[in-house]
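Sharing a structure with you now.
For this depiction, one protein chain was excluded, whereas all remaining protein chains were kept in their positions.
Let's look at chain A:
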Amino acid sequence: MEPLIHIDGVSKVFGAQPAIDSLSVVFEAGRLNGLVGPDGAGKTTLIRLLAGLLKPSAGRLRVAGFDPVAEPAGLRDVVAYMPQRFGLYEDLTVMENLVLYADIRGVVGTERRQTFERLLSFTDLARFSERLAGRLSGGMKQKLGLACALVKVPKVLLLDEPSVGVDPISRRELWRMAADLVGQGIGVIWSTAYLDEAERCDHVLLLNQGKSLFSGPPGDLTAEISGRSFLVRGLGSERRQVLQRALKHPSVIDGIVQGANLRLVLAEGAPPPTPAELGAPPTASLDPTPPRFEDAFVARLGKRQTGDSPYAAREALGTAGEVTVEAKGLTKRFGSFTAASEISFAIKGGEIFGLLGPNGAGKSTTFKMLCGLLKPSGGIARVSGFDLMSAASQARGRIGYMAQKFSLYGDLSVRQNLDFFAGIYGLAKGGVPVIAKMVEAFGLGPYIEVNAGALPLGFKQRLALACATMHDPAVLFLDEPTSGVDPLTRREFWGHINALVGRGVTVVVTTHFMDEAEYCDRIGLVYQGRLIAEGSPDRLKARSRTGACPDPTLEDAFIGLVESVERNGRGHDAT
């Protein structure tokens, strides 16, 4: 029998750059097929090729028996496609959106009534059918998008990064829905940059720079490194320093912080190092742990990280143990809606604090009040002792800020970006040596005259970090800094952050990305505008440990804590 999707030597070239590079792969029906890879790997291009929206530069494609370019009419009947930002009409209600897509697809009469009933109960959107699509949360928008794509039952469902910007709870629901659809015999292609999602798929195509790095059941890839993953436990407060040393050990090819522990991947056949070899305290132990998809991905890439950072050489700030960021009764009201209510916490120098929460729960609002982008309706946000409202300019001189999208001036060269940020942070005279140091430390020399927008992703991230930290801030605010970034670039980034923290810099992170949350010393979980839990990742995990779930992940903990608030009746209509 012909496979559901047959990709045979397909390339797609934009300009001189191949987005897809002679790719051959087969996807079968009745399976949840993962299309996994970092941003820029070619996932969207491949999905658009499958949907017949792009013409391949070379090679042959067949989707459910149709050639997407030559037989678009036949293809449209059997393929449903949900792009990254689904084309919802934000000024129409949920029901009106559904009606529109049903009209387009020619679904009428009793068939329409039955379809709507099925989709609304499937997506649990029946309660919101009169709400404007624009006023739904990120997760509900994705569910409505999925419903609209499914008004006619397809043979192939193409989902382009459905879980981006969606909180863990909605993400879990989307997965459940996708699994349901697979059960109904639909071939689902789910593309994602989150490597932990790969493990939930039946079959994975791992893309990197337009090429297939792996194709098969995810277990096959993790099996390659079985017995090589270890958790280093019992490290106390020294895990970041131990990580630095561990990365220099010849046996270790990869290492990251995971809560209070370190996760290490060893080279093939290498003996596990003793805690003493890693410079870990005698209480530490090295325990084998099941390998993760990401470990295997990094092992395949075969490039070692060094963990070195130019920041390590800088002198310490002497703020360790001092409270550097303080929120006291922070409250923000928009009209009658209270987005954040009475939020209080204190963060010490040399600490990484993570703000987590579902979409619309108030975590972004709190984050913005902390870095001075929003004026609180009540309460105080203090950075390095300065009130962000009354002494805004001084306070802002002490903070650095880096957003997910690397807010650089894309049309300005690397040097012009550095000059500009040196200028607005008042480094004009001292700026020249600082810029020179940054350029050298981050290896930006060869790119100095290149436009920031044209830099490779990794260098873009380095430049953004350089711009945000040139003035040596005491507090660094990060907004989903490494979401969608390939694992090596992400490790490098956190290496720099670890070095900054080692010097006493305070780091505040807001993220949906559980891997980023694992790097935090402490996490504040915001839900319905309140801080519902606070503590180290391991403490939060411990709080949600149950008989059914003896070893909860941080995501399990997150969902458990939010649900316990719902159960206790404090919750109202979640939006």
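In this section, a residue touches a chain if its C-beta (ideal position, glycine included) is under 8 Å from a C-beta of that chain, and two chains touch if they have at least 3 such contacts; residues count from 1.
Following the convention adopted for this analysis, contacts and distances are computed from a predicted model.
Per UniProt, the protein behind the absent chain is "ABC transmembrane type-2 domain-containing protein"; the candidates were "Peptide/nickel transport system permease protein", "Cytochrome aa3 subunit 2", "histidine kinase" or "ABC transmembrane type-2 domain-containing protein".
Contact with the undisplayed chain is limited, among A:Phe128, A:Tyr401 or A:Phe558, to A:Tyr401.
Among A:Glu90, A:Asp287, A:Asp411 or A:Glu440, only A:Asp411 touches the chain left out of the display.
Check A:Trp190, A:Tyr425 or A:Tyr447 against the missing chain and you find that the one touching it is A:Tyr425. Residues of chain A that touch the chain left out of the display are 371-375, 392-394, 396-397, 399, 401, 403, 405, 407-413, 416, 419-426, 428, 451, 477.
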